[in-house]
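Remarks on the structure that follows.
Every protein chain of the complex appears in place save one, which is left out.
As written, the chains take the letters A and B, and residue 1 is the first residue of each chain.
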Amino acid sequence: MFEFLMRLFRGEPSGQTAKERLRLVLLSDHLSLSPEIVDALKTDLLAVISRYVEVDEAGVDVTFEQREHEVAMLANIPIRSLKPRDELPKPVLATVTALPAQEPAPAAAAEMPLPKAETEAADAVDAVLEPPAVAEPVVAAEPGVAAEPPAVVPEPEAQPAPAPAAALTAKQRKRRKRRAARAAAQAVHGQPDPVQQPLGTSAQA
Amino acid sequence: MQEFASQVPAAPPDQKPLGRAIVVTSGKGGVGKTTTTANVGAALAAAGARVALIDADVGLRNLDLVLGLESRVRYHLLDVLEERVTLDDALVRDKRSEHLVLLAAAQAREKEDVDTERMTELVRALRERFDYVLIDSPAGIEQGFRNAAAGATEAIIVCMPEVSSVRDADRVVGLLPQTMRPQLIVNRVRPAMVRKGKMLSVEDVNAILRLPLLGVVLDEPALIVAANRGEPVSLDAGSATGSAYRDIARRIAGENVPVAEPAPEGGMFARIGAFFRGRR
Partner (left out) sequence: MSARRIVVTSGKGGVGKTTTTANVGAALAKRGHRVTLIDADIGLRNLDLVLGVEKRIVFDIVEVVEGRCQLRQALIRDKRFETLAILPAAQTRDKDAVTEQQMARVVEDVAAMCDFVLVDSPAGIENGFRNAVASATEAIVVTTPEVSSIRDADRVIGKLVERQLPIRLIVNRIRTDMVRSGDMMSVDDVCEILSSELLGTVPDDEEIIDTTNRGEPVVTVPGSRLAAIYDKIARRLEGELVPFTNLEEPGIFGRLFAAFKAS
């Protein structure tokens, strides 16, 4: 009886704690056991980033860090310069206002917790974008958006792929919002969207 | 010969004696070596000693998991032995005790990769900075076991009251030098089964092994919960098993704590009480 009461006050049942800890530790174990996957990821990552910027390949460092509640990929990628404007991939949005002056940044460190990569990009974009004067896409960025429907839906005319406004499921609204965030990120900053690569999960490769 | 430098200052050599290096081994797997290392280490540190724990189970590391430190491990034993990082970089400080550190095993390597001479030097370096160095041995009697014993000056044999375990413990005692003065912990005892004659008693076990008895630890569901959470039971004041581990720590430290025989659960009322406490 006493133990039962203690359990009530102790919070999460330990079986749940164990499951979550195992998930993270196995992810970490799999990463350390699969150097060839890590190398392939690195190669792909550099390929995508190199579409926008010239990188100093010798100085690239990609590591994985296990934290209390997540495993994060840390990429330190020294950048030499932005690619010439005419070589950049075309921005998806046609109605973007004039870009601020671009200066090559000396280095860009992208910190990307794996499950939340896209929403954090949306956060980053949101932090920089001014409230629009005319016809700019309104991007709603919320942490933990994966679980909840968004509070703000982007303006229909700013959408690259307009969908009927009525009867969108929460999932569809989420997807559209993510697309808008991605497009905004690419257009405004020339900073690539973090690449979502499914890494070793509990399923063995 | 590389010096395993550490920022933890050593006392001048003439003042401080070397710490004790104790290998925790068993032969048989799954009898509680890692649990014992974690709990005894935590108890010693809680009592104020400076304790370093080494996980020698290269390839199948678990000491970090049992201590709840798995998310803090950056470098491991082979990183240190192969001089990629300093000892200080690799030592993980415990969440709860500032006196307790862990050197994790490598996960993606093999036991054959460990150089026993380097291991001995490493243990020696740790003995200069810590009062106790406990080394968690893997199962078996091969290279992993030899690595774990390298540099140790004492041994703890963990044994369950079960035929295979006793047999394996006997084998492993035969492989350890007598100078290590192995002592016995009888682990995962179920008193009710012993009384029914369905499990070997502590006396039965030690009649075969004939070792000085360091402690008797009961089997408790709390151990599974503790491992789930990564919290050693020896830090739980309410746990009977925790108390047994704390007693073991005290005996290691030289205190004369009588080894309590598992309390008989006699009588109908005691049994009902036990039932409502969720025990079998």
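Here is the rule we go by: a contact is a pair of C-beta atoms (placed from the backbone, for glycine too) under 8 Å apart; a residue touches a chain by one contact, two chains touch by 3 or more.
Everything numeric here is computed off the predicted structure, so don't read it as measured data.
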item: Absent-chain contact - pick from B:Ser71, B:Ser97, B:Gln183 or B:Asn228; value: B:Asn228
item: Which residue of B:Asp79, B:Asp131, B:Glu154 or B:Asp168 touches the chain not shown here; value: B:Asp168
item: For subunit A, residues in touch with the removed chain; value: 4, 7, 13-16, 18-19, 21-23, 25-26, 29-30, 33, 202-205
item: Touch list for subunit B against the chain that is not drawn; value: 27-31, 34, 59-60, 62, 65-66, 107, 110-112, 138-144, 162-164, 167-168, 171, 190, 192-193, 198-200, 221, 224-225, 227-228, 268, 271-272, 275, 278
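Assume only the chains that are shown with their structure count from here on.
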item: Centre distance in Å when subunit A and subunit B are each reduced to the mean of their C-alpha atoms; value: 43
item: Subunit B partner contacts - residues on subunit A that touch it in the complex; value: 1-4, 14-15, 17-18, 21, 24-25, 28-29, 32-33, 66-68
item: Interface residues, subunit B side, partner subunit A - complex; value: 65, 68, 70-73, 107-108, 224-225, 227-230, 276-278
